[in-house]
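Incomplete set of chains, arranged as in the complex.
Residue numbering begins at 1 within each chain, and the chains themselves are lettered A and B in the order written.
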Amino acid sequence: MVRVSVVGAHGRMGGNVVKAVEGAKDMELSVTVDAGDGLDAITPENTDVAVDFTVPSATLDNVLSLVSHGVSVVVGTTGWTDDKLDQVREAVGKHPGTSVFIAPNFAISAVLADYFSTIAAKYFESAEVIEMHHPNKVDAPSGTAIHTAKGIAEARREAGLGSIPDDTKSDGGSRGQLVDGVHVHAVRLRGLNAHEEVLFGNAGEQLVIRADSFDRSSFMPGVLLAVRKLSSGKYQGLTVGLNNFLDL
Amino acid sequence: MVRVSVVGAHGRMGGNVVKAVEGAKDMELSVTVDAGDGLDAITPENTDVAVDFTVPSATLDNVLSLVSHGVSVVVGTTGWTDDKLDQVREAVGKHPGTSVFIAPNFAISAVLADYFSTIAAKYFESAEVIEMHHPNKVDAPSGTAIHTAKGIAEARREAGLGSIPDDTKSDGGSRGQLVDGVHVHAVRLRGLNAHEEVLFGNAGEQLVIRADSFDRSSFMPGVLLAVRKLSSGKYQGLTVGLNNFLDL
């Protein structure tokens, strides 16, 4: 049995993680803490892997603290910068036996859409990204859409493709945001949750890859997969991105 | 038999009209002219309805000339302003028996999508418009998308709906162009022709209306319908929009 502790257990995502761990036959829920609780209750003696779904302002300190106590961590909180990731890498390096996994998106459909896009990008003249979310999201475009656009741009460069054809002379903003040469559009619509559609086009043909995350339950298989991977002891240091844990 | 003359017969759309008229059992092709030809060959004696698919800089003069000679006209050329439409209205008023029909879009799917959007708009909290075209189109968003967005905005006002919910704080341009309070996005992709998707959302539900025009043949049923309507003599003056000729 993998013993799992949850940081941010009273949050919406954390609460889903608690339920998912309780429902997993190969896991048992150990300690749950939330804002103000302190992390001292989570130790290597009672925890194989901690899961952090808190807030961008707290997650770095949480991870550094847990790692310094010898606990591996799966992180679903967003807001990571290169500098912060470096701090985690350094901390994990000092504590052999610990490992940290950070993913911007735990939905398998989204991770696959992102991965497939990097492959398809090489074979198409045109590519654009449309992400769609509920209207309470404060940032646009989504981090996932930016990641997808950058992956497409990199694949195009490697394949020697030039810039994407576009004769638009005036657009009033309708052509969206250019991310590394790829147009990205963000839709906000009541009823939606988190969705991404990637369009590729050649003369006479189109390829569309779409990932729909209808609710938070879609992230749980990815979280549990990450917990199992870290608890296996096969992964050392810092791993970023669920694609590393899929057999791609 | 309805006798049809075509202005701009050598253009891509005009060429399609020539073929469509030749293929229609109730029509016969009369005169075809193109840039530089002059319009004198088209007279009430040989033409029931003329069809103009030329360029924005020529179409107003074409229509005024044809009407002054007593010939009714179906116009598919774009670029019409309120002022130009007024000139046509005035000219038609002076020549009883003539009528003019101008449509920004002859595809029945697009006309219905536009019409359905004005109905649906009253019942949903959110609405956005995405139009998709080939990358050689120079303007964005399409005139059809702007028309749809304005129709949605007007229907929302009449229904007493407030502004569309959107908590976005920063978007880098990804949220597209605001047309009368409705976000409009324009995609340009090789392989596509002319497409529009309208999204409506309430808590827990979404309605999507999508019109695809895969090639120019999609406009011909609408053109022939307009020719038949004008030749029937039932329509006087200037009519704008194919929706007026559908039984909606």
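Throughout what follows, contacts are C-beta pairs under 8 Å (C-beta built on N, C-alpha and C of every residue); 3 or more make two chains touch, one makes a residue touch a chain.
Everything numeric in this text was worked out from a predicted model, so none of it was measured.
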| Homomeric assembly size (copies in this file), of which only 2 appear in place | 4
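Quick note on the criterion: only the chains that are shown with their structure count from here on.
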| Turn needed to bring chain A onto chain B - CA fit, degrees, nearest 5 | 180
| request: Could you please specify the touching residues of chain A with respect to chain B in the complex? | output: 124-128, 130-132, 135-141, 145, 164-178, 183-192, 199-206
